[in-house]
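With one protein chain removed, the remaining protein chains of the complex are shown where they sit.
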Amino acid sequence: MSAPYRLEPQPGEVLDRSQPVRFRWDGREYDGLAGDTIVSALLASGVDCFSRSFKYSRPRGVLTASFVDPNCTVQVGDEPNVRAAHRRLAAGMDVRPQNAWPSLRYDARVVNSALARFLTAGFYYKTFMKPQRLWPVYASVLSRFASGGCTRPDAAHAYYDKRYAHADVVVAGAGPAGLAAAVAAARAGARVMLVEEEYDVGGHLRWGDPADLARLAELRAVLVAEPGIEVLTDSVVTGRYDDNWLAILQRGRPGGGERLVKTRAATLVVAAGLVERPYVFAGNDLPGVVLGTAVRRLVNLHAVRPGSRAVVFTANEEGEAAAADLQRVGVEVVRTVDARRGEGIARALGRRHVQGVELTDGWRHAVDLLVTSTGWTAPTSLLNMAGNRPVWDPTAARFRPGPELPDTVFATGGIVGDGTTDELVAHGQAVGEAAAARARGERPAPVPPLGVRPHPAMFRGPTHGFVDMSEDVTSKDIVAAAAEGYDSSELVKRFTTATMGPSQGKLEVVNTVAVLGEAVGRNMEQLGTTVWRPPYAPISLGALAGRIFEPVRRSPMHAWHEAHGATPLVAGQWIRPDSYGDPMAEASAVRRAVGIIDVTPLGKLELQGPDVPKLLNLVYVNKWSKLDVGSVRYGVMCAEDGVVFDDGVTGRLADEHYLMSTTSSGAAAVWEWLENWLQTEHADWQVHVTPLTTAYASINVAGPRSRELLARLVEGIDLSPEAFPYMRVRTGRIAGVENCLAWRIGFTGELSYEIHVPASYGLHVWETLLRTGDDLGVVAFGVEAQRILRLEKGHLIVGQDTDGLTKAFSAGLEGLVKLDKDDFAGRPELVWGSERLSDAPRLVALQPLDPHLVPAEGSQIVHDHSRIAGRVTSSRRSPELGRSICLAQVEPDLAAPGSVVTIVLPDGSRAEATVQPQLAHVDPEGSRLRG
Amino acid sequence: MLLIPCPHCGPRNSSEFRYAGEGRRRPDVTAVMPPEWRSYLYERRNAAGWVRESWYHTFGCRRFFAVERDTVTNAVRPGSPA
Partner (left out) sequence: MAESRAAAAQPSPVARCPVRPAEPVEVRDGWEVSQRRSAAPLRLMDCSPLGKVLVHAEPDGRAAAALAVPFGRSRRDEGGTFVVGSGPGEWMLLGAVGTGGALAAQAGALPDDRLVTAVDVTHGRALLRLTGPDAPALLAKVCAVDLRDRVTPDGAAFRSSVAKLATDVVRDDRDATSSYLLHCERSSGQYLFDALLDAGAEFGVDVDGFSEGTA
């Protein structure tokens, strides 16, 4: 298609006329030029409507021609919510309107406009409240009308990247002041990041007159010549957090994704410039009503003629410059309405596009373009995030930064005041030098403030119009909300949703406050503005999520498990084999012959030094002073409140050399716990703790034939029961590997050896065990089989059979707690608790009367058919007994052996179970274990 | 994100640390009575203003150390042990 509104080349244009770009809009093909935004290309082709409004489905055209344009949000391919007045055109783009149903031209919801009086402020809150049972219906109806594009779950995902950065000075905004600040800071030796939301540096100079362009060329030349400045364009500082931790969003990355640059800056210079403020009057949202800056951008950057006949309503130089630009390119400016002379506009006329304008003096002009330049808003968001509260300046007629700022945050440029380009550059330079000095740790002298120029305070004409175009909130809605009692800025914002749309209030907040002020008879100073929070600019969820880091831990035998069909079990960071297909058969094989299980995740801490026994006595509830070399002891650790938090065995390998094992999930916490005692309470003790969890591959060899199997592989260890009895540790050579440890312990209740081999040889030893024990019937078993076996044996698992309230006495561990020790972690509570032992819940073994019923873990146990009196903590079918078995926490009066308790199952039915005389269901005497 | 001044590693992001609570002293367990012990276990000053805190550098030197933090402004400075 042709481009009837494309102008001849303009001095500051960013177009490459030699590169046409073909794209689709709403199903039809169009041509633009490289350098066009989607909107500028469409405007050049004569398209004037880009969206339908959120509530009333009114046609909307370009307003600001920048990222914040509330009316130019489109779908590009699979990407929703693309800012079409910012996004550069690319060949083949498939651009579609995203808030029009069934189409942009004929929108079924336009009927909403007729219902406008029912859709006033708070409409959603009031209408869709009751009855609550209809909420799902409301949701499905409303979602039809809500804006937003569509995402396809099967769409190709862009690569959303993350990186960290460090800078002495970050400058947010590369207008003349920001450029000057960046260069000055770099010249003072600082490493600078200059972040600019547009595609190029220069700010408003880019769409200025020849003098502005010449000045920009100078500034750019200086910037390019200055090393030490990293320039990020099409990027934005979206958040400022404690200690200048900045979220910088880099857009337009290769592949389409955004990148989050998490930046730590010594100092931050906010040079965000000014945002032009729309004016409120009837018809102010019609296509053809645009801001002065939008005209200047479209004409000078994109060589687009925004109309043919125009009225320009202005209160400042920018409006005059827009009028001059229009005249220069052949647009007839039929009237410049100057607010400073008391002139004004009453309403824009037209239905699908501006057809005329009515002035306050009653004159009407037939036009297709109405330009307003009525004031500025300082986007102080980043300063607000640093604790600054903006203050209304009646002279400048805008909120300006208040006095309070951390000494590592600076501001320059339009956001703080007005000035000529030279004045802005001078202020920027001074601020840049100060920021660099502060980054070096110096205390720079305060920079003299920029002045402000008087500007008339202009918000609304004599008619009502839209205050927030993203949210379709009118000035009438604000007045109505005030009448209902929502009389503060923050309340009216939440009630009407004004300022809560995608432009984050940059266009809307001042007018919202002003209209509220009119309604409640208070001025801007009294009302104040709303608080701007992160993000400064919208950010995609993909960028926030980014590449996700979730560390994974694998044992040296992991590849073997995978190759042998193991069902993976994710346990914290570890991936473990749950079973290799049939856990019941695996468990039976262990009881019958021999099995091996990978227990590498078991925590292992090497303890060395003369004071290790003191440490063990302190962290375990039992006594450790008399542990012989070569012996192993089971211990339980309590927190200071007496609650059990970990258990395991510790062995004495040499005189001052111990190895402590912990639960798999508790390894890190126990290490920190030991360090805590050693560093804070007993810094005089000589103990060194070295975590060796993954230095060893750990394999439990369990079953009546485990000794026979191991005997084939072990050198230097006498495995006979006399030489290597239960609860002993030995070192030697296993399968040709030196420096292996073997502990004779048994979680499964069978004769078993836990061997720890240097991790690099784990796979070798594992495979050798299986090969060597083939004739013995050796099998690999997984975590599930181990859980069955240990439950048969009545061995508890901390965190499963205990919970966050289980003190040592309630875990069947009363025999272990040695209160006659002077001190150990948790002792005071255990001492006092021992005086009321009869009140404490007990850990007991249960067997359901129905041997086929396996109660779900967590099922409650009730007393007198109603009161909760405990719960089932572990429950499985026992292959050994051919029946269901459980562990449970119960109230003490239910704990007597032979008691029958009532279990409530998840489906509400009840089952009965008998309390067993001891925790072990299988081999309570321990003869297998000790054999 | 806060920068925590680790006395060994220098300033690092707070995400590298575990907050180990308000600085407090463990009572003498041989003499302590329940009210004092439970105050030690469960009661926190939670003051507005400068407080002494203990942090553990999980991802770094793995040392416990003290810092002082202004809970109003989130300003942080090195602290001395309790």
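We just call them A and B in the order they show up, numbering each chain from 1.
Keep in mind that, in the parts below, a residue touches a chain if its C-beta (ideal position, glycine included) is under 8 Å from a C-beta of that chain, and two chains touch if they have at least 3 such contacts.
Just so you know, these numbers come straight off a predicted model, no measurement behind them.
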{"item": "Option from A:Leu713, A:Ile788, A:Leu830 or A:Ile903 whose C-beta touches the chain left out", "value": "A:Leu713"}
{"item": "Sole residue of A:Lys506, A:Arg705 or A:His764 that reaches the chain not shown, by the stated touch rule", "value": "A:His764"}
{"item": "Of A:Ala165, A:Ala457, A:Met500 or A:Ala639, the one touching the omitted chain in the full complex", "value": "A:Ala165"}
{"item": "Chain not shown, touching residues in chain A", "value": "161-166, 191, 254, 262, 264, 547, 549-556, 559, 573-574, 600-601, 606, 608-610, 686-688, 690-696, 711-720, 735-737, 758-765, 768, 772"}
{"item": "Chain B residues touching the omitted chain (full complex)", "value": "8-9, 12-13, 15-16, 58-63"}
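Here, only the chains that are shown with their structure count from here on.
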{"item": "Rounded Å distance between chain A and chain B, as computed from the means of their C-alpha atoms", "value": "26"}
{"item": "Chain A residues within the chain B interface of the complex", "value": "241-243, 245, 264, 640-641, 672, 675-676, 679-681, 822-823, 827-829, 832"}
{"item": "Complex contact set, residues of chain B against chain A", "value": "1-3, 13, 18, 20, 26, 29-30, 32, 34, 37, 40-41, 54, 56, 58, 62-64, 74, 81"}
